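Reviewing the structure listed below.
One protein chain is absent from this view; the other protein chains keep their places.
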Amino acid sequence: MKLPEMKALYVGVLAVSMSTGALAGTVTSDGPDVVIATTGGFKAKTADGNFAFKLGGRMMWDYDYVSGVYTRNNTDAQKDAHGHNLRRARLELSGKAYKHWEYIFTVNVPGGGRDSTAASAFNDLGISYTGWDGHKLFVGKGKEPFGLEEQTSSKSITSIERSMMWDATDSDSQTAWGVRYDGWADMFTWSLGLFDQGYVDAGSGSADYAMTGRFTVAPIAEAGNVLHFGAAYRMVPEGNAADSDLFDLSPGVSELANHGTADNKFEEDLAAATSAVESDSQYGLEALWIGGPFSLQAEYFHRDIEYDRQKTAVADEEVTGWYLYGSWVLTGESRGYKAGKKGAVADIVKPKGKDGAWEIFARYDTIEADQAGAVTDPEVDAITLGANWYVNKNVKLAMNWTTVEIDGFTQNYTAGQDDDGDALLFRAQYGF
Amino acid sequence: MKLPEMKALYVGVLAVSMSTGALAGTVTSDGPDVVIATTGGFKAKTADGNFAFKLGGRMMWDYDYVSGVYTRNNTDAQKDAHGHNLRRARLELSGKAYKHWEYIFTVNVPGGGRDSTAASAFNDLGISYTGWDGHKLFVGKGKEPFGLEEQTSSKSITSIERSMMWDATDSDSQTAWGVRYDGWADMFTWSLGLFDQGYVDAGSGSADYAMTGRFTVAPIAEAGNVLHFGAAYRMVPEGNAADSDLFDLSPGVSELANHGTADNKFEEDLAAATSAVESDSQYGLEALWIGGPFSLQAEYFHRDIEYDRQKTAVADEEVTGWYLYGSWVLTGESRGYKAGKKGAVADIVKPKGKDGAWEIFARYDTIEADQAGAVTDPEVDAITLGANWYVNKNVKLAMNWTTVEIDGFTQNYTAGQDDDGDALLFRAQYGF
Partner (left out) sequence: MKLPEMKALYVGVLAVSMSTGALAGTVTSDGPDVVIATTGGFKAKTADGNFAFKLGGRMMWDYDYVSGVYTRNNTDAQKDAHGHNLRRARLELSGKAYKHWEYIFTVNVPGGGRDSTAASAFNDLGISYTGWDGHKLFVGKGKEPFGLEEQTSSKSITSIERSMMWDATDSDSQTAWGVRYDGWADMFTWSLGLFDQGYVDAGSGSADYAMTGRFTVAPIAEAGNVLHFGAAYRMVPEGNAADSDLFDLSPGVSELANHGTADNKFEEDLAAATSAVESDSQYGLEALWIGGPFSLQAEYFHRDIEYDRQKTAVADEEVTGWYLYGSWVLTGESRGYKAGKKGAVADIVKPKGKDGAWEIFARYDTIEADQAGAVTDPEVDAITLGANWYVNKNVKLAMNWTTVEIDGFTQNYTAGQDDDGDALLFRAQYGF
């Protein structure tokens, strides 16, 4: 027999030998050839690349111990608290038809009971067209193109929670409705979009949109050897109103809030006069270096809000934040990086050995707000140390310890209360 | 080698040649032979026809510009409005077991945020038995058998929104709990069901049910050549109460309402004295002609509500509506038709060329209410022009322009306001 025949027989023999005693049933396609896989979830695609289907999901289950400013009351009577938290649980469908038409359909499902009783809702939902090489058009609900850590999947970030600055942006990882264009070529990527700000202008009855764009360059983008820089800008067109929770200086810990009726997060919201905003803009700078098992990642963020002096006495506001962290994968693997069309974002550590990969990291994270004429400018500084065990490609177990110090807070804070706190977070994460 | 052997080897060779460098893994069944397919979603069935599984979904994303009576306030201060709208997003499972037992399990998921925050809920959910040839029994949540456009899938209707009359029926496309029997033979179909009206009788504490039936005949039912007539009747048994929102003369535009706290729909509800209803009945007539790329579709609807003169002074009410539209598929394809057991409904245009199919249509649509003794009888007339691009079997892009004129409105309307309005609707639709 010639070689092709041999292979054919080999395939057949495998099929037969797999059946437990009886002859295995065949599986065929009634259309083009199909290739399938299960890696916890399920995938099917046609061999010609025209059609694809993928069903998976993620779940992140946390247990948190917190003290000081992290507690709900921050009083002597309540020095600490602890509890579980279903941080994320998401069903994820995606696929494509006729080669260039892709869809994404991911649903957040709440835990019910004491955990969030919010209604299920889409996280990402939309349609992409990829028919022009190097370009992608998306319409639907998705992320605004701003920031490296924000663009990176919650499954792939190094720390349990993203840095504090993201709560202060108006482009945070909560997805928004809009249209988005992505392009890529060589070492560059660029993205631009219009995104619903989440409310209707009272006067016009119409939705208002923010313009958001991001540009990245990755002069080095090989496995285990990455150098990436990026910048992003976001503005709300003149006359539109800013988001009402302008600066949420939440200390970045997972939301124990879900465990009670009150919000556990210790926040400071700056004065907001939403209907009098004259301009609201923000920019971000990002850098990532991966060298074998080591990596450094940093981002800087600045936001400016100016008010119409004829409509309000509220002073103009600025928020500035940055973070820097370094990570070391003790078992020698590297953090991943998805270049070009994949979004110019970081990817999860994929363990090579059968005992998984171990990573440690340290992060410094700070954010401050500055309001013209204010006596005190609220500021938060945080240091996080963490260890990750990437058990396999699906399972990640993580432990983070964060110590935080606040200064100049006037809301949710009275003199004599703790101005610092600690959080010890555990996470079990499963991506399927 | 003999032919069967040759084919076997051919299948094997295909399998091998598909793998990228390495030998492809085999896929077998541990039971009967299975046939699978992915066309964006995923299907699997046993070759013997006994078992089947299908997972898909739909999403419809609209952008709307409206003016005049379509705006929330219909005031000089607000002459127009615009915004996006997640019109439908649905996860759809269905399947069968042991040949004659089918299930359907489709879930509407809301967009969250400013889009509907309603809880996820089933659209269709139920069990069918198909063991008697030409007959089907269904128990669960599904559509009442009333009307051609209503029975037709929202993916397959010609216009972005159905005609105005459906909001005035009490059998609209919102699914209802009940039992339904469908039969078919030759050119005929007939359906009959009992459907929960959506409330509990205050006196008895029991659910009340409407009886709904539909009969169709399709003397011609070939691909591209269809002639279809139908009639339907619905009544609520004596003593039961009518739906409380009797006549919602919404102008048929997609719901900008979702974008704000108030309802953007310009409605006129006739007086309703639900507990004093003596009889509530409606009938509908339907006609469809498809001749190659051309089609004509029309329906007529009439509803009568009579009140118990001893319980209320509210006058008896009548609502009458009809529509007529013609469509032309410029690229030569025909609108589809699902005859007999498929439900005697229209089907989507399936593009044949690689550039998709283009269709244009024009519709006249009118509805009026008549209350005994009322000075003015509210009436709405609308003309819609639209163009559809069926990009492929999964993707449809549509643009509709509707101009509407109202008369005799007394609610949500004050003298001097606009009595007309325009709506320009865009839709991106993906069925997977």
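The chains carry the letters A and B, assigned in the order they are written, with residues numbered from 1 in each.
Throughout what follows, a contact is a pair of C-beta atoms (placed from the backbone, for glycine too) under 8 Å apart; a residue touches a chain by one contact, two chains touch by 3 or more.
Not measured: the values here are computed from a predicted model.
For the chain missing from the display, the contacting residue among B:58, B:96, B:234 or B:427 is B:96, taking the whole complex into account. Per the touch definition above, the residue from B:55, B:157 or B:391 contacting the chain not shown is B:55.
From the options A:220, A:315, A:360 or A:395, the residue with contact to the chain not on display is A:395. Here the missing chain is touched by one residue of B:120, B:279 or B:403, and it is B:120. In the full complex, the hidden chain is touched by subunit B at residues 4-5, 7-12, 14-15, 18-20, 24-31, 33-36, 42, 44-47, 51-53, 55, 93, 95-98, 101, 103, 105, 107-108, 119-122, 125-127, 139-141, 176-178, 196, 198-200, 203-207. The omitted chain makes contact with subunit A at the following residues, 8-16, 18, 23-42, 47, 55, 57, 59, 61, 71-73, 77-78, 81-84, 86, 89, 91, 109-115, 117-120, 256, 259-260, 264, 391-395, 428, 430, 432.
Please note the rule applied: only the chains that are shown with their structure count from here on.
Subunit A and subunit B have Cα centroids lying 37 Å from one another.
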